Structures are given as structure tokens and as C-alpha cells.
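Left out: one protein chain. Kept in place: all the others.
Think of it as A, B and C in the order they're written, each chain with its own count starting at 1.
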Amino acid sequence: MNQFHLDPSIIETCRQDAFLIADEVLSMVEQHSTVSVERSVLRLIGVDGVNDLLEPLPNMMVDEVYHHGDLSKGISRYLASALFQSGLNLTEFQQAYLKGQVQLITPHLEDLDTCRNVLKPYLQKTFDRIAKNRDTRHRFLEKETPRTTDLYVIVATGNIHEDVIQAKAAAKAGADIIAVIRSTGQSLLDYVPYGITTEGFGGTYATQANFQIMRKALDEVSKEEGRYIKLVNYASGLCMPEIAAMAAIERLDVLLNDSMYGIIFRDINMKRTFIDQHFSRMINAKAGIIINTGEDNYLTTSDAIEEAHTVLASQFINEQFAFAAGLPEELMGLGHAFEIDPSVENSFLYELAQAQMAREIFPNAPLKYMPPTKHVTGNIFRAYQQNTLFNIVTQYTSQSIHLLGMMTEAIHTPFLQDRYLAIQNAKMIQTSMKSISEELVIKEDGLMANRAKKVLEDASLLLKQVKESTLFQALEQGVFAGVKRPQDGGKGLDGVFQKSPDYWNAALDLWEVSR
Amino acid sequence: MNQFHLDPSIIETCRQDAFLIADEVLSMVEQHSTVSVERSVLRLIGVDGVNDLLEPLPNMMVDEVYHHGDLSKGISRYLASALFQSGLNLTEFQQAYLKGQVQLITPHLEDLDTCRNVLKPYLQKTFDRIAKNRDTRHRFLEKETPRTTDLYVIVATGNIHEDVIQAKAAAKAGADIIAVIRSTGQSLLDYVPYGITTEGFGGTYATQANFQIMRKALDEVSKEEGRYIKLVNYASGLCMPEIAAMAAIERLDVLLNDSMYGIIFRDINMKRTFIDQHFSRMINAKAGIIINTGEDNYLTTSDAIEEAHTVLASQFINEQFAFAAGLPEELMGLGHAFEIDPSVENSFLYELAQAQMAREIFPNAPLKYMPPTKHVTGNIFRAYQQNTLFNIVTQYTSQSIHLLGMMTEAIHTPFLQDRYLAIQNAKMIQTSMKSISEELVIKEDGLMANRAKKVLEDASLLLKQVKESTLFQALEQGVFAGVKRPQDGGKGLDGVFQKSPDYWNAALDLWEVSR
Amino acid sequence: MKLIRPYGDTSHDGKIQLSFTLPVHADGQGIEAAKRLATQLGLLNPQVVHAEDIHEGYAFFVVYASVKFDLDLDQIHVEEALTERKSREEIEVILQENFDRELVFVGASTGSDAHTVGIDAIMNMKGFAGHYGLERYRGIRAYNLGSQVKNEDFIRFAKKVNADVLLVSQTVTQKDVHIRNMVELVELLEAEKMRERVILIAGGARITHELAKELGYDAGFGPKSYAEDVALYAINRMIANKSKP
Partner (left out) sequence: MKLIRPYGDTSHDGKIQLSFTLPVHADGQGIEAAKRLATQLGLLNPQVVHAEDIHEGYAFFVVYASVKFDLDLDQIHVEEALTERKSREEIEVILQENFDRELVFVGASTGSDAHTVGIDAIMNMKGFAGHYGLERYRGIRAYNLGSQVKNEDFIRFAKKVNADVLLVSQTVTQKDVHIRNMVELVELLEAEKMRERVILIAGGARITHELAKELGYDAGFGPKSYAEDVALYAINRMIANKSKP
């Protein structure tokens, strides 16, 4: 598999620099929490439901403490104390809370041991469920011969019931992974919508009920096809860790989850994002959920030849943040993309070099490879061809999570037939080029080898430069995708707070113990 | 370029066996002529036109001698004598002949010197024109940087005027070669239709007038585009050498012209075909016309994996027949095709091996490579993808004459947009994979290398076997495409005759002299 | 009533894709022409998603739009030549039980048509896609005359061998050349008073049962038909004919 013989010392230096870069950020993270982290803790405890205004209970509770109490102690302490004092069980307490009969802010907070005892059974129940989910997934998967490449398609109708029809059709046609794309704008909602939804723009709302419906449908197909169909959603945006919690509970298998995407592409405050991503990744680690990072997005904005090294640098950083949250390599679906303009001479060879390089540098990671999008036009035949080239690169370089390109990429979210034809396209390549990577050997010191070398060197330089300042500064300077973000700008900063010395997070607490 | 390191001694043996195979056939050929050879001689002399029943003059004249004279002496002697005796020039003579005022059969035949003198000026005029055509083509081409691969598309509307629109559009979009497909059934006509035609089935009649119209149109585009656009037709069927003569006169650049296609696929008698092909190739050699052989057709009938070696064996035979007619390697567009079922595991690699093998065995031949057809269905998107794979193989293996696959192959003869999209497809591959053959090296002793070796060995065995009997017998046994043809069966045998000792062919005579 | 419409990404959205070439430029006027074309076809909300000049005066368009009517699937009935599928072995049993002589099938790719792969698929010993051809059937004598067989020759041969079933393959359909050829055969058969005495079956990539019936054939078989299907159809017809008064 190793064809480029890239200098291992450069790779090692990159990892070290990325470690230092992440480490500095993480020391800030350690001292902070966010409203969404706290809401996730509530969700892990089992808080769920909405009031008449469709405001989710986790939001109501955290808001109450945020405005009227001292959230820097952590939401866990408040819930535990109130629950203890009310004498109710959690279900009863939630009902009462919705009716305004109980509050989180009570005359005094109970001591830690009491709080621990109160919440433990609830948390344990969730953790058991998450463990069982891991197990169920494992049992499904161990029956199959492992695939080098999973074919990944999206559904995005806005209506979960239509999504189900399409997801099933795709799975039957050969898709291995189904992602339900979220509605435009959900990432900027500071709460997670509730219940079954049938309306969305360019996607379907990520709600726990929708997760459940789709998981159930896919389990059915999995059984029929004798092939476990993975389910994907987005732990991204202002509710990053909450979605991770919901996904862990509902047995999603993959989450889009990047350490910087929200900052760069959604103008979410950087502190908020870094804190949220860390907690969300801890949940993912527990749940055995593969994360997918978002470096592919850089190339939809910047030029794929000029900015290739920023993708690699970012992958190194994402890798270190992932390690820090306890994710093993096997769960790190680092992202990249096939985005070079096809009218560039030898563009295919550059793409191949880039993908092979990623494969060699991250040999154990289930790399996520994104299809051509930026240079796709309304010429659906041309797009179909671009996707063939993309499929070939994956076949050659053994990308793990292969997001299928749609011939209607430049037009609309996929039609049933678009997805079907996309799967056929990929299957033809998988079959007809089965042994291509064994049969065709990359020339030493050629255009491709030199390209890979150059990109690695440039990434290494960039990481060195970022290390010498800080990641915060690098983001202010617009190192990634050319987007500049002020340290104290962006959405969601008001949801960030410093932990007080007696901050307590019941979920973390229990995890530490059970580790 | 040489990647397979095929055993040169096997290749040499194949050539020797093919030489012996062809040589035996040619000894038969030498003793015979056909009505179509004689008609071609008339055409080279300048005989042209039709009577009221649209019967061409060359046919009328040859038929007259065939039925009422002694054609075994050759038509030249008859025409020369009649012309001499009439005192008319050729134009006048033809007019008089059409009116029934003169005949070819006269009381006596003039001696050879007289005949030679009578016909020489006419023949010389044609030969000069042919030489000038070579020159014109050469002058066009020397201005361009030579292309590794010419993109070849067909037009086939049945209406020469529509063909022109489509040919121009294709050339402007990037096609380098335009073939006007003939109407279904023309190959079995024992005459060449006359004049401009606007009706045809699945193609447009090959007539001299149509050749002229298309050549003119393409010359215009050639000038506008600064790129010489080559014109193709079919010297195939019962009028093989006549079409070669017309093509030489009208400056066609490529002719489909196979030594056995007519036998196998049109059930034309084998003697007739072998004699006709020899004379037609002599004309092509003089005119600098590239021939395209028809081995691709074997794979539309037989399985492309099982019967690959028959293609190679046939190429060796076609090569020897071509050499014997004076064609240099540079004019030998040996044919093969991308016809393996794409659902076969590693089919792409087999195709690549096959094409690379052909390229290595015939390094100087302008190989003609045919697109997928047999395994193309009405799914136009899938077909577009199959054509992408085909285009990749050509790019990798430097096929010279690349006949573009159409996404509507299984449906209809190409629409304007089909052809345009096909060209775009090929162009994207040429650009994005420009240096692919330098960058990806075929593994030694892998699946592909072994496949190439095996096919060569099988071809060698087959040639040995054919040599040990005769090519006539091999064709009787159905060695190629599984089609069996009796030696004395098939169409056109009645047009074959043994030359008498005083047979004279004015064209050959003048060529010998001027050699 | 079962009302259906095309399905893009939402049930009943009616979405379809079109592509075509117009003798226009890919400019505002050309795009508008493409859109009007769709509108005039009665399509809703046409989106011209791609417009590209192919060549002076010709432009290529890709359009998505919605169909605004329903089809009632319950109203769509088709007569198919193929009503059930049986294996060769089963068919051989039927033959044995119903006929005390071999049935004679004569097939060819007729007229100027040179395509043999289709008729070979049906008739040849080795068959096609895992389905053996008629030559292998016990109880059937099969003659495959190959391609470019003139209708006259075809009939002459059929007469000579006393054919029960005639199989005509037609692949080239450009300018309806197949129709002329297929009709000619029926006329010749009628002239020879043979039409009633044979089962006449056509097949080919563009042949439908409907078309074949229209042209006076008993049945027509399109893509993905195999020897079993033709054999079964022909035999069923012969059994039915036998039992006719």
C-alpha cells in the first residue's frame, strides 16, 4: 500500500506540531464549558421533551440556571439537587417542570455524593444503552466480511418519511451508509428540534425521533440485505455535543464532527466550537461512533491545487483533537475531497496523488472522501463522468467512506434515480477495477510522487507556523479556506462559560469512574 | 512504452506464420480477378456516370464483356481497343456508350502497346490527382503538431446534407476523424450507387458525389480549425476496390478495409473477398489511405475474454496482407475493441492489458480502437461511463484511431448531442489523465502481464494451426467469430474469374512502370 | 384507481429530466426557447439547468420539470406474449405429452438485417445468459438460417421443412426498415396461403408484442426474452389450435 515512501520524520514532526497546537487549545477547553455541553449532560441523564412553545427541556433547564443560577458549577449539580429535593423520579420531575411546578434553582445545592447517587442510575441506564448499541452494531458487523470501502449516499428530502423510502431504495441498490442531511440553518439553532418532522429546506431536521425512525428502517434493510447499513448525521453547529448524545442513544454510526468547521463555515465562535467538539468527541468515543471531519469543505471555497496542504494540516489537527477526546484511529474519518478542476492538465493524477498520500499518512483511519462538487455543472452527463473518475481514485487508494457524487450535484438534492445511478457507477468501478492498485504501480519520483511530497512539506510548514503562534491566531488570519474569524466574534460565545472550581459534570464523572 | 516484455520470438513466429498463411492465399489471388477489380480499373481510368436505370457505367461495361466477351483478358484491353477504334475521347465515348452507339466488344482487340498508349493519359491524370491528394493531405498535416490519438466519430443520418451539419459540429467540438457510415445493405450491392443521396437506412450511401460534398465541408472546417479533419468510408463488401478507387480520387483518408470481414460478416465469397481486398489495398497504398481492419467485429459476436486471441491472430494476418499490397505499417489501422462485459471482475484491467499488448506488438501501426457496444444497454448514463473507461484505456495505451463510444449505442445512430457529449468525455480524459501512462506502471508478472502473455501464446497457437491447414479451411471451420463459411458459398463468387495468360490491367501496368 | 406520477425526491412531485438540442444559441433567447418547449409540453416549473453551444447555431440543453397529470395504473393493461415462465425441462415434458412428432422452428434475421446475436441467443445450442437455445430442446427441430435472409428464401425453406413456427429477428429499425420488411413477410405468407398454418413470431431489441400484433404476427419478444419464453408461447398456441374445432 505504501507507494510514495514519504519521509516519516516529516510526518512525525507534523503530528508533534499538531499535538502542541491542539494541546494549547485544550488547556482553554479544560477550564470552560458551554450551554450545549450542559444540555448534552441533561440528555445523557435522560432529560427530553418540549414545552408548548416547542422549547426543549434541556434548553429550558440550562437557561434557567444560566439566567438565575450559577451555571459555572455545571447543570448536573442543579438537576441532581432539585430532583433529590423534589422526591420525584426523573419522568415525574420533567412533567412537573413543564408545568412549572418544580424548578432547578432551589434554596441549596446538595453535596456531590448525594448528587452522584441521585443521577447515577439515570446516567447508568443511558450508558448501558449506549454500550448495548455498540454491541448491537458489533454483532451486525462481525457477521459480514469487512468492506474496504463503504458507499455513502445522502437523503435530504426534508420529510423523514420520504427519506426512509429513499434510504431503503439506496441501501437495496448497494449503499452501505445513509446520511440524512440536515435542513439548511439547523446548525445555527441553539437547540435541537423535537419530534418527527416533514418539512425542511435542503435537508431534514436532525431530531431524536427522526433518528429513531431512520435507524429502525435501516435495521430492517440491514437484516433483509444481510449487510449492516450505517446511519449518519451531523454533530456540528451550535448543538454539537447534544447531537452526539442523541446519536449515541439512537445508535447512529457516523457523525460529521469537525474541530473547526463550525468556526470557519458557520461563523460559530471558536471557543464555543473547541469546547463543544471536545465533549462531543468524548461521547463519540464512548459510543464507538466514527467521526467525519470537514476538510473537504476547504476545497469547495479555495482552490484544490493551491490549498491541498491546508487540508492535510487540518487533518493532523483534527487527529490530535480526536486522540485527546479518546477516539482511536479506527474512528477517525478524516475528510478530504476530489475537487480539482477537471480542465486542469493531469488533474486526475493530482487527485490520485492526494488521495494516496492521505491513505499512506493515515493508514488506520477510515478516511472520508468527498466527491467533485465545485466543478460540477448542470451538464449531468459530464457530472456522471466526473464521478466515475472519483470512484476510480477511491478504488485505487482504498478510501474507506466514499460519499457518492450525484450527477445532479449542481442542481438539486438527489432524486431517487440520481442516487441509484450513482451507486451503479461506483459498483461498476469496484468490479471492473477490483485489483487496480495491485496492477498499476505509481512511478517513483514522478509527477504524483513529487506532488505528494510537496503537499506534505507545505503542510508541515503550515503546522510549524501555526504552532509558533496559536490556532486561535491562525483562524483569525484565515489560514483555512481563506476565512478569517475574530477570536471573540461569531455565534454562541455567550453560551461559553468558565468552570468554577466546584464545576461538576455527572457524565464525565461517571465515565472517569467506569474507565 | 514497452511494459509487458512479450517474448519477441513468439511475435516473430506469429508474423512468419501469418506471412505463410497470406502467401498461400495470394498465390490464388494472383491468378484471379473479379468484376469489381475490373470496375475499379475503369474508375481509375475515369469511367463514371449512370444510365437511366441508375446502372453505373463501370458495371455496364464490365457486364458487357462478362456476358459477351472474354473478361479473363481484363477490361482494360476492351476499353482501350474500343476507345481506340472509336476515335473518340473518353468523355465522348462514355456518352456514346450510354446511348448505345458504341460497345466495348469490337471485332478485334488492339495490341498491348496501343492499348497502353490509349489509356495512359487518362490513368495518368487520375494518378496525378491521387498524388496531388496525398500532397494536399500532407501539406495540411505538416502544419500541425502530430496527435497521439485521433478522435473518430460517425455520422449516419442517411442524408448527406444532414451528415454535413453533424460532421461539422463534431469537428468543431473536437473530432479529428469523421466517418460517414454506409446505409445498411450497401455492402451487398454489386455496384456503387451514384450521385448525391438523401435517403438511407442506418447510414448514408457511399457515392462519389457524397464523398466530394463531405470532403469539401471538412476541408472548410479544417481550415477554420487549423486542424486537418480526416474523412472515412468503407472499402468493404462487394465493391471493395471500387470504393478504394473513389476514395483515392476524392481524398478520403481512412477506409474500413479488412481482408476477411466480408467473408465472415457479410457472407461474401472468400475468393472474391481476398482478390478484392488485395487490389483495394494496392490502391490505398498508392493513395496513402490508412486502412482500418475489422477485428473488433469478432468481439461483438464472440466473447471478448475467450476470443481475444482470435483478434490478435487476425491482426497478424491482416498485417501480412497489407504488406503484400504495399501498405507500410504507418497505414495499417489494425482494429480491436473494448468489449468485455463490465460486470466481469477486473474487466477494465483485461481491456487495458489487451490494448497495451496490441500497442506493443504493432508499435508503428495507427491502431483503430472500437468502443464498447455489445454490453451497452439503453441506460445512457451507464453507457457514458463505459465510454469513460474506454477513453481511459486509449489514453493509457496511446491508441491512434479512437472511435468514440456513444451513450445511445444501444438505441439509435448518434444524435448531435450524443456525439458532442462523447467528444467532451474523451477530451476530459485526454486532459485530466495526460501523463497517466508515464505515472502508473504495469506490475510485472501480474494479472495484466499474464493475460497479455496468454493471449499472445494462444494467438500463436491458432496461427500455427491455420498455417498447417489453410486460411480457406480455417474460415470453413469458423475460427473467427464462430462463423463458418463454405469455400464456394457466399455472395459474389460469380464475379470471380481466372485471368487468362494475356490478362492485362492497365492500372497495375502503369503502377509497375512508375514504381 | 391507482394514480401515479414521476417521483423525484418527493412522492408525486412529478419530476422528470429532459435533454435535447435546439437550433439556437445558448443565450437568453435560447434558454427561454428551451423553457417554452417544456411549458408547451405541459410541464410545470421547468428549470433549464444546462445550456451549452454545440456548434454555431445548435445548443444542448438539460431541463428538469414536473409532470402535472396523473396516470391511473389500474387503467393500464398490457397484453404480453410472456405470461408465465417455465424451464426447458418443464417445456420438454409438455412437448412430450402433447405432440407425437418434433415441432419445427425456423428462424432468421431477415431482410437486410445482419444482426445474428439476437436470433442466435434464442436458437443456438449454447444459448445466451445461461439459457440454452431451441436447438437443444428435445421435441424441437430448430433451423437457424442466419442473417440477411430474404423473405422469399425464408418462406421457401419453411415450406421445405414443413415449419410449425417461424422466428423473425429484426434489429435495425432506423427509418422503420423493419416494419416494411416484417409486413412484406406477412404478405408473402398470405399470398402463399401459409399464414394460417404457422405460428409467426418476431423478436429484437425494439420489437414489442404490441407492434408485432399490429403487423400481423402472433407475438413479439423484446429484450431479455429467452428460448424458454418463445418455446412456451409457441407450444401453448399450438395446443390451443389443436383443440380448436
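One rule holds for everything that comes next: a contact is a pair of C-beta atoms (placed from the backbone, for glycine too) under 8 Å apart; a residue touches a chain by one contact, two chains touch by 3 or more.
The model shown is predicted, which means the values in this text are computed figures rather than measured ones.
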Chains shown that the absent chain touches, full complex = A, B, C
Among the options A:Asn346, A:Thr413 or A:Asn505, the absent chain makes contact with A:Thr413
Contact with the hidden chain, among B:Thr373, B:Thr413, B:Ser432 or B:Asn505, goes to B:Thr413
State which residues belonging to chain C touch the missing partner chain.
-> 4-8, 11, 15-24, 28-29, 31-33, 36-37, 40-43, 47, 58, 67, 69, 71, 73, 76-78, 80, 82, 206, 209
For the chain that got dropped from the picture, name the residues of chain A it touches.
-> 158, 168-169, 172-173, 184-185, 188, 199-202, 265-267, 300-301, 374, 410, 412-413, 415-417, 420-421
Hidden partner chain, residues of chain B it touches = 156-157, 159, 162, 165-166, 377-380, 408, 410-416
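We adopt the following convention: only the chains that are shown with their structure count from here on.
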Can you give the whole-Å distance between the Cα centres of chain B and chain C?
-> 33
Distance between the centres, which are taken as Cα means, of chain B and chain A, whole angstrom | 60
Spell out, as numbers or ranges, the residues of chain C touching 2 or more other chains.
-> 19
Which chain B residues reach two or more other chains?
-> 421
